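Please read the structure below before turning to the comments.
Omission of a single protein chain aside, the complex is shown with its protein chains in their original locations.
Right after this comes chain A.
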Amino acid sequence: MRKPPTTDRRPRIPLGRRLRRDRTLLLMTVPALVLVLVFNHLPILGNVVAFQDYDPYVSTNGVTAMLESPWVGLAQFDRVLSDPSFWDAVENTLVFFLLQLVLFFPVPIALALLVHSLLRPRIRAFVQAVLYLPHFFSWVIVITVFQQIFGGAGVIAQALRERGHEGFDLMTDPGLFKFLVTAEGIWKDAGWGVIVFLAALAAVDQSLYEAAAMDGADRWRRTWHVTLPALRPVVALLLVLRVGDALTVGFEQLLLQRDAVGPGAAEVLDTFVWWTGLRSQDFSYAAAAGLIKGLVGLVLVLTANKAAHLMGEQGVYRK
């Protein structure tokens, strides 16, 4: 019997023969599979500590300690949900996410259009190099550079003082911190984000531009009617991914600046989990907070995917 041709055009081959036939290919996937299983799937089991009062030291090692730690049901979740600092972290996370979505997300698209419009290969390569480079700086360096320029003893503040004005300190102002974080993110990673869009632009059929030009479309109209529609699936895909990842807004960057503005302005879910879990060794509590974050992320990605479908895009996956 055959499956309907729409889903599978190939004749059905017995499993054994398929395994034999694909043996080499399957073997080649094994290392990757093991890697994912061991480092991504196996640790998921560790989430059970969220339902325990976990003490990693009751047994000979941390894993068997899970078997010996007492079960406490949903008590850890109660604690998390009634902890004001958890909700502060949630609020900060969402504010950072929305700001990044509005201020950061469009920047790579604009940059991609700019780079794409450059025709001279040498200039283009130069601009690309400049744009990509900051991505390879570590956050420590980025933040130090920002501090040296915008900090209280930074270049700008010091130049102002030398001319008899008041200095200023952008780096320790909790109110401006969310914008600072977004600005640092743009400086570091906007150029890197260009790559995907450039690839999409390269795939646009040149004859579409020619046809549009024949029809009398000027540069702007060509952009509007040809380029942007070509980018739409990629934008939708990245948007869905970004929304699904909404609760992950940067860990190292925020951890490094947590002291400069205080946790009131800088604590996000990831740093909260790190702080409570590793620094205070309240592993169960941190696991519960992490689990909540994971669940919310799942809901968000499903919602965003659905929204993409409603807008007629492919999204991340389709059933």
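The criterion applied here is as follows: a residue touches a chain if its C-beta (ideal position, glycine included) is under 8 Å from a C-beta of that chain, and two chains touch if they have at least 3 such contacts; residues count from 1.
In the analysis below, contacts and distances are computed from a predicted model.
S.K.: From the names "Phosphoribosylformylglycinamidine synthase I", "Lipoprotein", "Ribose transport system permease protein" or "Pyruvate ferredoxin oxidoreductase", which one matches the UniProt record for the unseen chain?
M.R.: UniProt protein name of the non-displayed chain: "Lipoprotein".
S.K.: From the list A:Q52, A:Q76, A:N92 or A:Q147, which touches the chain that is not on show?
M.R.: Of these options, the touching residue for the absent chain is A:Q147.
S.K.: Touching the absent chain: which residues on chain A qualify?
M.R.: With respect to the unshown chain, the touching residues of chain A are 55-58, 60-62, 65, 85, 143-144, 147, 151-153, 157-158, 161-162, 167, 169, 171-172, 174, 256-265, 278-282.
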